[in-house]
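Shown here: the complex without one of its protein chains, the others still in place.
Moving on, here comes chain A:
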Amino acid sequence: MAGIGGADTTGKKWGWGVLNAVVVIYALFPVLWILSLSFKSSKTLADGNFIPREWSLENYQNIFSTSEFTRALINSIGIAIIATAIAVVFGTMAAYAIARLDFPGKNLLVGVSLLIAMFPQVSLVSPLFEIERSMGLFDTWPGLILPYITFALPLAIYTLSAFFREIPWELEKAAKMDGATPGQAFRRVIAPLAAPGVFTTAILVFIFCWNDFLFAISLTSTESSRTVPVALSFFTGSSQFEDPAGSIAAAAVVITIPIILFVLFFQRRIVAGLTSGAVKG
């Protein structure tokens, strides 16, 4: 098809340029708006301008001067990192077994994790609320980490087993031939090859935990374990006459930074991770 890529290439490029611009504007508009809001001074906050007329850092100074936000930030970071670490370790072990080993009950495990992936999370909120209250887990870090691990595991297992299937199988066999046990073959040969997949999975799981709102608002009640998305919804402004929009916007920008960094640096990995589980080549 010479006609397709031939004479009108520059025209095509312009066409793509316009399309790309549309997509970029679509994706960035709400983000830029909240960014702009966060830099508005309290006087110009309610002027409805897309670009601030008066730039100021007072919103950021406000949120970092209250424990309401800083404590929530610590909770968010701690809970997401711990849950991600545990989910990735458990997920790696299970995904390795699913991708490489033959044992009864494997399909059951795959089925159960698929069920959990589809499970309506709100259905777990009512029993967990009561169970965690009676076990003393309500409003604690573990009280949130447990459901996060549970709902992250299906994601981790799927993504990782898809990655593991692409690792050259012969290497493991060769290692076993040289006298390595299945366990050693896992640790010495497969694990280093699997590291990129594990890393990608960790990013996806972290994003999931970082994003959660339903569990966080239902299973916490005080600053001691409230995460940022929940703290945001409780912001009221320092006096009752003050619009909390500026503080909310500033806090929203702060918790968006890690996401932007992940996306900028690991775009390829995230795309590969999200699509690997969904389609079998």
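By our rule, a residue touches a chain if its C-beta (ideal position, glycine included) is under 8 Å from a C-beta of that chain, and two chains touch if they have at least 3 such contacts; residues count from 1.
Just so we're on the same page, contacts and distances are computed from a predicted model.
Visitor: Going by UniProt, what is the name of the one chain that was not included in the view, given "Ferredoxin--NADP reductase", "ABC transporter permease", "Isoquinoline 1-oxidoreductase beta subunit" or "DNA-binding PadR family transcriptional regulator"?
Guide: Result for the unshown chain: "ABC transporter permease".
Visitor: From the listed residues A:L57, A:L171, A:A195 or A:V263, report the one that touches the chain absent from this view.
Guide: Checking the options A:L57, A:L171, A:A195 or A:V263, the one contacting the hidden chain is A:V263.
Visitor: Given the full complex, what residues of chain A touch the hidden partner chain?
Guide: 1, 12-13, 16-17, 19-20, 23-24, 26-28, 30-31, 33-34, 37, 45-50, 86, 89-91, 93-94, 96-107, 109-114, 116, 118-131, 146-147, 149-150, 153-154, 157-158, 161, 165, 169, 181-184, 186-187, 207, 210-211, 213-214, 217-218, 228-229, 232-233, 243, 245, 248-249, 252, 255-256, 259-260, 262-264, 267, 270-271, 274-281
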